[in-house]
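Below is one structure, written out as structure tokens; the observations come after it.
Yeah, one chain of the complex is gone here, protein chain that is, but the others are all in their spots.
After this line comes chain A, so read on.
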Amino acid sequence: MSIVPKETIEVIAQSIGINNLSPDVTLALAPDVEYRLREIMQEAIKCMRHSKRTTLTADDVDSALSLRNVEPIYGFASGDPLRFKRAVGHKDLFYIDDKDVEFKDVIEAPLPKAPLETAVVAHWLAIEGVQPAIPENAPAEALVAPLENRRSEHKEDAFPADIKLPVKHVLSKELQLYFDKIAELTVSKSDSVLFKEALVSLATDSGLHPLVPYFTYFIADEVTRSLNDFQLLFALMRVVRSLLQNPHIHIEPYLHQMMPSVVTCLVAKRLGNRFTDNHWELRNFTAKLVASICKRFGHVYHNLQPRLTRTLLHAFLDPTRSLTQHYGAIQGLAALGPNVVRLLILPNLEPYLQLLEPEMLLEKQKNEMKRHEAWRVYGALLCAAGQCMYDRLKLFPGSLTPRTSAIFRTNAKVVTKMPNKRKASMDHLQQVPLKKVATDGPVGMMPTISMPTGKQGGIDGFPHPSGESGVGPSSSGQVLNESISGISGRRDEDDGEAQKMSAILSQAWKEDMDAGYLLASLFELFGESMLAFTPMPEMSFFL
């Protein structure tokens, strides 16, 4: 009936020397003992509250006892909360581990350090309602409510409503499970169907925002840790892309954490540790990712693109870097658009190609791997330059019209010559993906804004150039013809001419009109493969 069993009363009675306690007395005492215990605890809780604590200590019980004029129980006072241990074999029986202490040990022990003096430190918890991000304050909320939401909250103020305050660092069980699952899939089963499903889920689900910091951390962590694991890196980049695609995620605040790992995947010296790892593909993928990030957040972080291009350019222009890094840099720059290519790659194209050339030749570079890499870089450069030229041509169709026939003619020639050429020098360079990129080019560029305006400009400017530049095109056509005729020996261009070419290239961005010159000079450098980039639909349209 009472939570204090009568046996306990008997034991206590015996301990104070009463051996013959009648059962009636124990029965009567037991409930009273319980009542007194509860009373003491109630008082102790009051003392605890007035000491502004939420944990009951032995001191509180002592004060409660002294309130009742009972002598306190000595020997339990402790500055810290008592450390209870669970008794083995009992679910809810606890005890304090109180070890015997040797006097000798105590006496011989060195004096303990004096406890630190109590002190007060001041800091700003908030300045005009905003908490400054200083170490003294609790870490900032993981979830920053989007601006629109905050606005709407203010509007709702008219009628009293419970405003849901962001709860920091509280992840629901479901989200935790979700995160763990995704992480597991990314790390171990990135080629499974399930992972594809997961990517779709990451790109579309709406409630994932709280996980973003965890994902960014996860990605950054994994990328730095496992640069050798190509599969994992690719999977991580896919996760990044999915996160970027998700319209419900407010990713800007975490972008700065994510960018380094993405850029790493673009320009790292080695990605993956096996020959079979197609790290080129990963670099291409990442380049597109970077470009999409720049396009989406470039207006929010105005220094995002400059910083990125600076990094990439450094990688590109540093001859000590490996060719793989150059490749990544070129791809990244190319993905940022033809203007970037025109401004940053084309002026450096000529010297770079000179540097690259020995690497590509069978005689000079014996290492198969190195040669392959060089050809890869060459392909990437070709592709970038070609796209740039393509863009120029599109922008200024006027300069193209009189020449189309010539190009077409040459084109016919090229088509016939192509197979041999490929066999001769480009056996490692996969033409197919290049072509694909080339055909992708117009499709990708069509929807962008520059296209319609460019077209309009072209149409507006149509009558003038067509009348005026009658000479120019013809001359450029001549250059073309010339170059076509001299295709075979093109690589052994003499220095003087090469210098002129580089001058033309570096001037290209100034003289917007000289698409023809550009084409020509590019042609000088790349040979007829450049012609793959002349816009076919355009040409047929103009014919």
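To be clear about the criterion, contacts are C-beta pairs under 8 Å (C-beta built on N, C-alpha and C of every residue); 3 or more make two chains touch, one makes a residue touch a chain; residues count from 1.
By definition in this document, contacts and distances are computed from a predicted model.
Of the names listed as "Large ribosomal subunit protein bL21m", "Fanconi anemia group F protein", "Putative ribosome biogenesis protein RLP24" or "TFIID subunit TAF5 NTD2 domain-containing protein", the one that matches the UniProt record for the absent chain is "TFIID subunit TAF5 NTD2 domain-containing protein".
From the options A:V106, A:A119 or A:V300, the residue with contact to the chain not on display is A:A119. Checked against the full complex, the one of A:I16, A:I127, A:V193 or A:L362 touching the unshown chain is A:I127. Of the options A:D32, A:E252, A:D318 or A:E368, the residue whose C-beta touches the omitted chain is A:D32. Remark: the residues of chain A touching the chain excluded from display are 1-2, 31-32, 34-35, 37-39, 42, 46-47, 49-54, 57, 59, 63, 66-67, 79-81, 115-131, 136-138, 157, 159-160, 162-163, 165, 168.
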